[in-house]
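Mind looking over this structure? Questions follow.
Heads up, one of the protein chains got dropped from this complex, but the rest are sitting where they should.
For chain A:
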Amino acid sequence: MTVVDPVTYDVARIREDFPILGRRLAGDLPLVYLDSANTSQKPAQVIEALDEHYRLHNANVARAMHQLGAEASGAFEDARTKVATFIGAPRREEVVFAKNASEALNLVARVLGDAGRVREGADVVITEMEHHSNIVPWQLLTERTGATLRWFGLTDEGRLDLDDLDTLITERTAVVSLAWVSNMLGSVNPLEPVIRRAHEVGALVVVDASQAVPQLPVDVAALGADFVAFTGHKMVGPTGIGVLWGRHDLLAELPPFLGGGEMIETVTMERSTYAPPPARFEAGTPPIAQAVGLGAAVDYLSAIGMENIAAHEREITAYALGRLQEIDGLTIVGPKEAVDRGGAVSFTLDGVHPHDVAQLLDSKGVAVRAGHHCAKPAHQRFGVQSTTRASFYLYTTPEEIDALVDALHHTKQYFGV
């Protein structure tokens, strides 16, 4: 396990790269941004890459025969290569650009159904801790095909309950789709036994890595899943770009998702043939500048080192878990120790609704999320309607956790609890 080395990992230095972190809010309060699981902030390197693309290289990709077209196409495809290297993809053609992780997951669910990989009588297995974007596409697919949706439950600690592994994933199972890191509970799921069991019975495995790729070193080849989805804006990249990684042999045999420009080989009025992956799944003008920005984000994270970022995330999460548990009436929903745990901490505060908590924290400059975090079933499992969530990233400092704790004490006082 890597430990944060203060010489090579200088949070103050990293913070200087993020212009927004120097912002003052109403009342001249400094911004304490603890909502990175929602969206991360962007370093100057990413902002400048977007800016430079639009100022100097803007053109459409893959069809413009002029110099700018060649530059834009080159930059777009370079970004694909960077992402492929960053996640350890064996081939760059395995990286499909989508709008976000939701679209990437919908893409898989849609084409697996269209390909007849999920039919009536089959099971699709998900978990109770999924984000709505990894629940609803599978509900739509099973409703459309007559397949059955099943799911893993959770332990009281907020871990995946794998006791049912062999009875839940069976010969009937066509697809297993699960989060690597929960956006609400923070749990890091043990993917290895799930993938092993799924492959034993011939099922495909989809991993929602939206909260994992930003925080953990990822090697999709070593992971062994069949598809991995994530989004750019949670990993210091721009909004509007997500990634679907898929095994090349699978992508090559699956039908298109959306029809349109760039995804075809040839078109007649009667029928069309389709381009090989990844173009087959990228109809229309893609998010070009966003891909360039994501490439810059990947360069930025790689320069710091994902091992270092993961170690920092563990340390700051451990500190936050400790400090939050000092507060009377505060209950953490999810694992209370920084073991196999990501940097999102959801909690309730007795007598104060999460919206009111978030409002009071905001009045002190502390930005958190309140609500169901697009994980209503997980909230229901723990008997709460909503929670307040603080989430941390490579630029989060212990002083910011202290500011959160102070603001929570103020909140309790304000509401007289």
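For this structure, a couple of remarks:
Assume a contact is a pair of C-beta atoms (placed from the backbone, for glycine too) under 8 Å apart; a residue touches a chain by one contact, two chains touch by 3 or more; residues count from 1.
In this section, contacts and distances are computed from a predicted model.
Hidden from the displayed complex is a chain whose UniProt protein name, among "ABC transporter ATP-binding protein", "Acetolactate synthase", "SUF system NifU family Fe-S cluster assembly protein" or "Methanogenic corrinoid protein MtbC1", is "SUF system NifU family Fe-S cluster assembly protein".
Only one of A:274, A:319 or A:415 touches the absent chain when the whole complex is considered: A:415. Within the full complex, the residue among A:370, A:390 or A:403 touching the omitted chain is A:370. Where chain A meets the omitted chain, the residues involved are 26-27, 353-356, 359-360, 362-363, 370-372, 376, 379, 385-386, 414-415.
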